Structures are given as structure tokens and as C-alpha cells.
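Provided herewith is a single structure, encoded as C-alpha cells, for subsequent inquiry.
Heads up, this is only part of the complex; the chains shown haven't been moved.
Just so it is clear, A, B and C label the chains in written order, and each chain counts residues from 1 on its own.
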Amino acid sequence: MSTLAIKDLSKSFGGDTILSQLELKVNEGEFVSLLGPSGSGKSTIFHLIGGLYQPDKGIIELDGKDITGQKGSISYMPQSPSLFPWRTVLENVVLAQELFEKPDKQKATEMLTRAGLADYINSYPAQLSGGMRQRVAFVRSLLSPQSLICLDEPFSALDEFTRLDMQKWLLSIWEEERPSVLFVTHNIEETIFLSDRILVLGARPANVIEEISIPFDRPREESLTLTPEFLQLKKQIFHTLRGINND
Amino acid sequence: GGGSTENGEAEENASEELKDITFVLDWTPNTNHTGLYVAQEKGYFEEQGLNVEIVMPGEAGADQMVASGRADFGISAQEAVTEARVQDIPIVSIAAVIQHNTSGFAAPVDRGITSPADFAGKTYGGWGAPVEAAVIDSLMKQEGASVDDVEIINMGEANFFTAVERDVDFAWIYYGWTGVEAELRDVELDMLYLTDYSEKLDYYTPVITTNEEMVNSDSETVSAFVAAVAKGYQFAIDNPSEAADILIEAVPDLDPELVKASQEWLSPKYQDDAARWGEQDAEVWQNYADWMFENELLEKELDVESAFTNEFLPEE
Amino acid sequence: MIRKSWLPVTVILFIIIIWELSSRFFAIPDWILPAPTGIMTEALAGWADYQHHIFSTIQLTIYGFLLGVTIGLLIAIALHLMPKLREALYPLLIMSQNIPIIVLAPLLVIWFGFGLTPKLIIIVLVCFFPIAVATIDGLRQTNPELIHYMKMAGATNKQIFTKLELPHALPSIFSGLKISATYSVMGAVISEWLGANQGIGVYMTLASSSFRTDRVFVAILFIMILCMLFFAIIIGLEKLLIRWRKDENG
């Protein structure tokens, strides 16, 4: 349960300005998604929040405290799984937790089982399929102790059903513990189904060009995705994105 | 009266506490060192109230160890002591182990080297010191030849027998060890001793050394030590075969056959024509230092008086 | 293990046979290159006389190697964690490898006497460098993606080091250990030339100065056996510690 506020954030690599005067806010217990074309700077925003890069300009605040350039404030799932090849699945998922407290292997085992990896607890990453590795990274981020969760395309390598299952799981955890979530995805349905608010990033230099509040009640059911309101919203976002791409 | 008191003290020391002494060799143990090992085995050191440890210097080199006081006594040679003293290194020679220089130039007979003149056109294998060329030159000059006609190469780690297999025709050896080994192997050598060609080159090698500090402030220990060593060499002079056995016993990794033969050859040469074992003559020191200085092997002249002393040798 | 080692054993046996045959055929004198049978005879006959030398060297090697490896690792870790220090001290490390024993020996003996200390210093000097260089390089080659993850996850520098960089550098560290282990035995032998009363180094110089080439080769034989033993232990440890690699390729 944290509030994230990004103010006037700019970042460039070499000569290329990637982000320019970005403003962004995630309220306490809110689930916010970022949508934007490939290469627009979504992962870069995460890296800045996580303190990996120093911004050229701007401030990042968590609960009113300036955390610009400061590491360890968020629970993070990177775009590529980034598992340690010499650690088993179980040892990998407790890694983030290990950095702050005694790892809870009991809970880790339960969560891995929930993610359909019960048989792979003692396997090494190289023995897993792409989607399995992604789920391991997902479980790892859920086990981190921080209350702001940043997920970078967590379900991109999953089939529709595993994905739906994971989404529902994520929602149930979210509804129970109410962490603030910042979520990157390319899947419009997913983003509507999960979010309170969607921020659409424009092409370079990226900034929030549209903000969409999702009106649907919680808890949400899978059947929601078949309602006309849902499809209407999907179409709207689709057109916004098309606008960016045709620029 | 005074003498007996001293002896009494020495005996008292022996029964109580022995003084620890470190003795450093010049190389690996060999028959040059027999007297030391005899003194060790026969308890002559203990009689003098000394507990002597004999160490090999390895790469460390004996002279610096002795000069710095890390070792109390050591083995060196007159040429090294001379060079060292000229560099202000405070070591002093206190006894000559062998009266006359037993080194010389050796060549397998098939090289046909029977006099220094024959060096011309041949290859000499040495260790690269300027003194070698100077010595060869002074021998050859007597027969009207010059070192310029000798090819000098450095044979480094290779030993005499290896070197003469390839490239090298003659080298500088101690007959008492390498020459005796040649006899054992039935390798026939032509041996040209330095002493046969030049008085000035009859220097003391090896000698027993200590540092100035010991000489000046602990003469008692030095006397006691030299007394024991002298007794040891006297034993080796009188009983070559038994002395050889003692050395072999003390250093079992040596080749017994070589030690025995070498000891047989060397025992008469320890004292030779001197009045007592270990005696050194100022003239020998002066001659060789002058020779070195003339040949530009020394940067300044040696103060012969302080380079050696006979004062610690037992009265005969 | 057993199944795999027949090949090198065969090669070594083959070389020994060639050596024996050419020794006999060309009648190479013993004092130049003794035949393997001659060496073996001496090795067996003299065992009682020289075995104390061997145990002494083994002991020295173990102390020196452990000390050298510890120091090498500590230096590497310190230099890795403090880049300023690395800049400042790296040249000194290199210089340390260029002090000839002939110069160092008198100084060491003058400063530390003829005891264990100067010998350990020599072995450490020989051992620590390959370990240190390999470890520093290994630590620097950590997958940057994983470092990024660790930083984002809030790992302290110490955690990044212990949980990521160190396990990642393990293969490099073992590569350095292998080189160091190989040098440590020779280092011990050399250190014995610095004034010792026992050890393979002493045995070898004595043998060499009394022209006993066969004994020199007995000494070499044991140096090699020791070295192979050390190397085998390192490889065993490597297999034990770097398990996941095998699984990955399996």
C-alpha cells in the first residue's frame, strides 16, 4: 500500500531522448497499467523507478518520500525472466525475499504449486520451458516484501488459459493485500480486465497521452470480457493506440 | 692460569646452556665442509659450548647472511670476500679451509688442451663474471696468447659434464669435486691448475667467514667456534675415510662414492704446507687484491689488514 | 572417473616406453637422462632415505597454497569491490610477479631468518597472482542483466557480491585455482632452495650437485605426482561445487 508519484521525469540514452517530462501517479492500492508501442520506454520507466538509472531530470516519490535513484523500493518482475542458472526454481523464487528477511520456503512452495510448477521445484531454469520461467519470475516478484509491485509484461509467454489463471490469481492476491501495482502489457483485454486505470504512452519521446479509468466493479469475473461495455472500451483503446502508430 | 679458567667456563657452559650458532654453507654440502660435519658429529662444538646449525644458503647467498648477522659464520672464498669488502660489506675471513687453490681449467683430453696457449680458438664455458676473462688472459699472456681468441659462453645452470657434451671445450672446476667425479666416471681430463701458472692466483678458496660485529665484540665465541672447526678438520686430515663416513652419514643424499674419493684426494690439501690448519698469509691476500685491481676487477684497493685474521686460530 | 582416466594413463605409459626404449637404443648415459627403469629402481631403493623430504614438501605446499589462495581471493575481492583500490594496486600486483627470487631471497632471509616465514612468502607470491587475476576477471564478467535485476530488487553491494557475482565467478576462480595449484608445488620446491634442511628441493640440489641425475628425476617424479594430486583435488571440488552446469547441458 503505497503511493507512487513521478514528476517531470526526463531520460535520454546517448543523444536519444526516451522520456520527456513524464508525469505519472499510482494511488494507494491502485492497479495502474502502462500501454505503449514497443520501444516507447515502458521498461525504462521501471528502471528509473527501481533506481537502476538516474533520471536526467525529475523526481520519483514513494509515499511522499523522494526515492529518485534509490534502489530496493519496489517489488519487480523484469521483462526477461533473469533467473540465476545455478539456483533451483525454489531457490530462485525466494531470492528477492532473501535480500531483506529470512525466506519463507513453505509459502514459496505453495505459490509455485499454485503457478503449476509443483513438479519443478528442484529443477534448474535451463530445464524449464519459456512460459515456466516467466511464471517463476512472477512468483519471485510476488514473494518480495515491498508493497509497490512493478510487473513488466509478466504473462507474455503464457497460453491464454495459463494467462487467465495467473491474472485471476494476481487479482485475488491484489484484492486481499491491496498492494499498489504498476503493470506493463501489450494485451488490451488483459489491461482492461485487471486495471483501475490505464495510461497510454505515446511514441518517442514518450509521455502519457491518454488516461482511461476503468469503470467496472470489483471483484471482476471472467465473463466480464464478453460484455458489450468491455468490447466498447477495448475498441476505444485500440483506436487510441492506432492513432499513435499512424503518427 | 687464565687459560684454564677459560676452559673451565667453556665446560660449565656446555653442561648448562649451549649458545645457538647458525652456520651457512656456500653451496650444497661437499668435502670442503667435512671438518664442520665432523665437529658437529663428534661433539666438538658442544665441548666449546656451542649448538651449531648448518644451513644451505640456496639462492640467498652466504655472504650477505653472514654480514647481516643472520648467520654467525659462513663459507666464502677470498675473491668474494675481497669484492664484498670493497663494497663495504663487513665480513672477515677467519680461517682458510684449504691452503692452496685447487681450482683450474679442465678439458676432456680429446680437446687437446695441455697448456694455456691451447685455449686459443676454443670455447670456454663460464658463469659470465669478468674475473674469468681476466684469469684466462693472464694465463695465456705468459705464453703469448690472448683471451681475444677464446670464445666465452655462459653455461648457466648446466654442469661441467653436460656443457662439454655440446659447444664447450673447457671450464673452470674444483678438482676436489668435479675432477674426482671425472675420475670416477673414467672421463679423462687435462687439468691446468691456476697455481701452476701464477703465484698471484694462489688465493684461498674456500674460507670461513664471520662478520666484523662478531670479531669485535664476541671474540670468545669466534675462538670457541674456530677451535672446534680446526679440531674437526684435523680429524679429517688424519682419518679421511672415517671423516667421509661422517659426512655421508650427516648428508645421506650425497653420493657416497664421490664423497669418499673426494675426501681421499682433499684431506692432505687442507693444511698442506702451512704451520697449522686455517693459517692465512697477508701476502696472498695482498697479491690477489693487487692482481684484481690491476685487471680493473676492483673499484678501489682492498684494506688487506681488516679482510682476514689469524687471531682466532688455536695456538699450536 | 576411473573410466575416463585410462586415456591419459595410456599416453603417459606410451611416453615412458618410448623414453625407455630410446634410452637403451641410443645408449644415452645415465647422467644425462636416466631410463625410467633406472629412476624407478632408485625411487624404490631410496624411499626410506628420502621420504621425509617428501612429507616436508607436502606440508609446506599445503600451507603455502592455502595461504596464497586466501590472499589471492581476498585481494581480488577487495580490488573488485573497491575500484579505486584496483586502479591503485593493480600495477603493484604485476610488479610483485617480477621480483626475481635471487634478489628477494637474501632480503627475506635477512628479515625473517631461515624459518618457515620466508618460504611461505615465496609460495604465496607464486600462488596468489593467477587466482587474483582470474577472480577479478571472473567477477567483472557477471551477466549484466542479472546485476540489473539484483539492483532493482534492492540488493546491497554485499548481496550482489555474495549472491550473484561470487557464484558467477566460480568457474573463473577454479580456472585460477588450477593454475595456482600447479605452481604451488614448484613454488615450495623453489622456496626450499632458500635455505632449508629438508624437502624435495633440498634433495634435488644435493642430488644435482653430486651428479646423481637419477635422484634428480626421482625428485621430479614426486613433484609431478604431488602436482597431479593437487590438481585432481581442485577438479573434484569444482565438480562438487559447480553442479548446475552439468544439468544444464545434460
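What we mean here is this: a residue touches a chain if its C-beta (ideal position, glycine included) is under 8 Å from a C-beta of that chain, and two chains touch if they have at least 3 such contacts.
These numbers were taken from a predicted model, which means no experiment stands behind them.
Counted over the whole structure file, the protein chains come in the copy numbers A x2, B x1, C x2.
Throughout what follows, only the chains that are shown with their structure count from here on.
Because contacts link the chains only in sequence, without closing, their graph is best described as a line. Central chain assignment: C. Criterion: smallest distance from chain C-alpha mean to the mean of all protein C-alpha atoms. Separating the centre of subunit A from that of subunit B, both taken as means of CA atoms, is a distance of 86 Å. Separation between the centroids of subunit A and subunit C, computed from CA atoms only, is 50 Å.
As a whole-number value, the distance joining the C-alpha centres of subunit B and subunit C reads 37 Å. Listed for subunit B are no residues, as none touches two or more other chains. The set of subunit A residues that touch two or more partner chains is empty. Subunit C makes touch with subunit B in their complex at residues 31-32, 49-50, 101-102, 105-106, 108-110, 113-114, 192-197, 201-203, 205-212, 215.
Residue ranges on subunit A touching subunit C, taken from their complex, read 46-47, 50-52, 71-74, 76, 78, 80, 82, 84-87, 95-96, 98-100, 124, 126-127, 144, 146.
Within the complex formed with subunit C, the subunit B residues making contact are 22, 24, 27-30, 55-61, 64-65, 68, 70, 159, 161-162, 165, 181, 185, 251-255, 258-259.
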